[in-house]
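Worksheet: one structure, shown below.
Only one protein chain is missing from this complex, and each of the others stays in its spot.
So that you can tell them apart, the chains are marked A and B in the order they are listed, and the count of residues begins at 1 in each.
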Amino acid sequence: MGATAMTAGTFGTASKAIGQAKKPIPTTPVKIAAVSFLTGAAAAPFGIPGDNTYKMCADVINKEGGILGRKIDLQSKDEAGGVDAQVKLCRKLILEDKVDVVLGYISSASCLAVLPLSDELGGLIVAYDCGTHELMEGAKSPYEVPKFKLGFRSKAHLGIDNIGLALYIKKYYPKTKKVAGINPDYAWGRDSWLIFEVAMKKLMPQVEVVKTLWPPLGNTDYTAHISALMGAGPDIVHSSLWGGDAVTFSKQAIGMGFFKKIRMAYSRGEPYPQEVGKDYPEGQIICCAGTHYFLFSPKDKASADLQKWFVGEYHKRYGKYPTYPCYHAYQAIYAYKYAVEKATKAVGGWPTIDEIAKAMTGLTFPTPSGPLTIREDHNGIEDCLVGITKLTPKYPFPILDKMEVFSAAKVNPPVGTKTVDWINSWK
Amino acid sequence: MFSALAPARTWVGARVFFEEELEMWVVYTLNALYFAALLFLTSLGLNIILGVMGILNLAHGSLYAIGAFMAAWTIIAIGMNVPTFFLFISLLSGFVLAGIVGFLMEKSLIRFMYKRTLEYQLLLTFGALLLLEDIIKMIWGGQAYYASAPFDLLGKVDILGHIYPIYFLFVMFITCLAGLFIWFFMGRTKLGIMLRAISLDREMATGLGLDIGRLSTFAFVLGSGLAGLAGALVVPTTPALLGIGMEPLILAFIVVVVGGLGSLKGALVGSLLVGFTRSFGIAIFPEIELPLLFLIAGIILVVKPEGLFGR
Partner (left out) sequence: MFKKPRWIVYLLILIGLLFIPRLLSIYHLMLFEYGLTFAIVGLGFNLLLGYTGLLSFGHGAYFAAGAYSVAMIGKYFPHAYSIEILIPAALFFSLVLSVIFGFVCVRHTKIFFSILTLSLSMLLFALLFKLYHITGGSDGLRVPLPALFGMSFKGIRRPEFLSGTYYYFLLGMFSVSFLVMKGIVSSPFGKALQAIRDNEIRAELIGIRVRRYRLYAFIISGMFVGLGGALWTFVNGHVTADLSHWVFSGEIVYMTLLGGFGILEGPIIGAILFTYLKLYAMGNTQYWMFVIGATLIVLVLLLPNGVAGAIASLLAKIKRKTVKGTTC
């Protein structure tokens, strides 16, 4: 009810032209802002590997001539400082710095707050590492897609991790009787546990949930939590703890004899064996947030070759093996590149943001982990790799054994259906 | 979407807790004591400064952080090729550096506060907090410092059937030493008695000829050093990160408020109360954590605003 208000002021009706720009391709650089955790707990395991990969890819693309001849001007920004600071930063990037695209965000909290700015401010944002399934989902199934016309996520959401874990546990540990969960108290932790619990209830209804713990992000003393878990006596403990929290928890848990009777199932555990080293316990179930693992080779040749190159190039530049944030960063920057190229073919000049968004929808392109598709709901879908840690003499940290790949169809909900509803509808 | 399962689960948890987990009480108690120990050390420092100088040092958490980073850096720097003894001594480097920073703070900023009103004191320490947090970033950068050698070296011990890291016992031991030392110092030595005199009645103490300036500096350095020591003790169990001092500051604050401003006995009781509430709280009502502590603080403040042992 009520007419839309008249707007006085200088803000015009910019960027409403759809499919009309036939500008020639400019020679100025493409401004790409890459936002990752450069300081703080998430820097070493995620932010810096992600940022390194952005730099590496920008460098490689520029050496090959750039995007349609335009060099990439990569601006690395820090995701630290809290959600509010990120909202303000993104606003500055889009409105004042006028970047061409914002690639970023590791924390689900950042994504939830920032993605709406894409439509609100008229800027293209590609989320590259955050997991919450709520980001693109509507209130009820079926929901309208896409949620944000200019907001994308160039990867699958945490559904694949937690459904993957549940499927793996059903296959390899069918005798499990009790599970528990320790997850950080924010969207990422809450949503990870929710999907895992719903999937477990569906796949293994006889399993009892004996404890759920919610330490705040950045908690330094897990002793009380470790004891509480040990007291409850679960067989498997689910966790989406990451970064410093995961390492702190593991160290304190090892010291308290936690792993003698209990097995952990980490939904995003892939970087930690390398981070912790030899001390990392064996027999832990680890999910790779997709099939991003340096020892995994995709089936199709194009991707397999890419993987070989990617692992080699990253190791050459940075002295470590790439972890999943690296693969995600690759996916984001190349999603933009391929979308621009696809849109340019369609409109014949440098495309507008709306045209790039249109091209990114439904885009499929090869990545080191296999071909990636971004669907009409602006979410990527991926297969999921789960394995168990095992020490071998070849590497100074445990690698994954008994690796199992769950196909995308098994772990991603169909377009327009909420993940929880989809799981509950399984036969 | 409020999970309807939460209350049911809490009930199951409570039932299971009381029926099956009696033996876990040993570990819960140890955890509570460990947490209380660190808290006691931090709040002790805050209380000494508050009691003697009447200043609530909002930068106390930053001194904790400085202790943590210094100790972590030292442990990493001296590596594993030295006798174990040196690894533990390096923890003291946190105590020392925090004390030095406290000294510098007192000499440059705090002495301006004596003539000013309360607002200025709180704002100056708030400004100091902002300053110190970024100074830490400038010196040590944005990454995490893992320095777990002391924790790994001490190994584990079996207590009544439960495996427990010896390092936590070490922390409790150090805290007891510190507590005893402060108790002895405050009660028996001339210097300590002078400090207590100032905290009880500043004007009278001046009238009796005590060198308030020197003594206040000493109190501030001691309080800062204790914060740094607490930070140093924690790094073998958790990485030193930017902002590591913020939560200890708030927790120390609760302890001071609950135990009573300036009361050392209050700091002890307050720390134990917080430690046990947290440890057992997490086991029985996992959702509760922080709000419960504030609620307790709030109730005590309403009923007895001076705190349990305050004046």
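Everything that follows uses one rule, which is that a contact is a pair of C-beta atoms (placed from the backbone, for glycine too) under 8 Å apart; a residue touches a chain by one contact, two chains touch by 3 or more.
Remember, it's a predicted structure, so these values are computed and weren't measured experimentally.
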{"item": "Candidates A:V99, A:L112, A:V209 or A:A224 - the one touching the absent chain", "value": "A:L112"}
{"item": "Residue of B:A128, B:M172, B:A205 or B:L226 touching the missing chain in the full complex", "value": "B:A128"}
{"item": "Candidate in contact with the missing chain, chosen from B:A71, B:L87 or B:V257", "value": "B:V257"}
{"item": "Where the unshown chain meets subunit B, residue by residue", "value": "1-3, 54, 56, 58, 109, 112, 116, 118-120, 122-124, 126-135, 137-138, 250, 253-254, 257, 261, 287-291, 293-295, 297-298, 301-302, 305"}
{"item": "Contact footprint on subunit A, counting only the chain that is left out", "value": "1-11, 39, 78, 81-85, 87-88, 91-92, 95-96, 108-109, 112-113, 116-117, 119-122, 185-187, 190, 214, 216-217"}
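Methods note: only the chains that are shown with their structure count from here on.
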{"item": "Cα-centroid distance, subunit A relative to subunit B, in whole angstrom", "value": "37"}
{"item": "Touch list for subunit B against partner subunit A, complex", "value": "9, 12-13, 16-17, 20-21, 24, 27-28, 30-32, 34-35, 38, 137, 141-144, 146, 148, 151-152, 156, 162-165, 167-168, 234, 237-239, 241-244, 247, 278-279, 282-283, 286-287, 289-290"}
{"item": "Of all residues in subunit A, those that touch subunit B in their complex", "value": "38-41, 43-44, 80, 209-216, 218, 220-221, 223-225, 227-228, 230-233, 244, 247-248, 251-252, 255-257, 260, 279"}
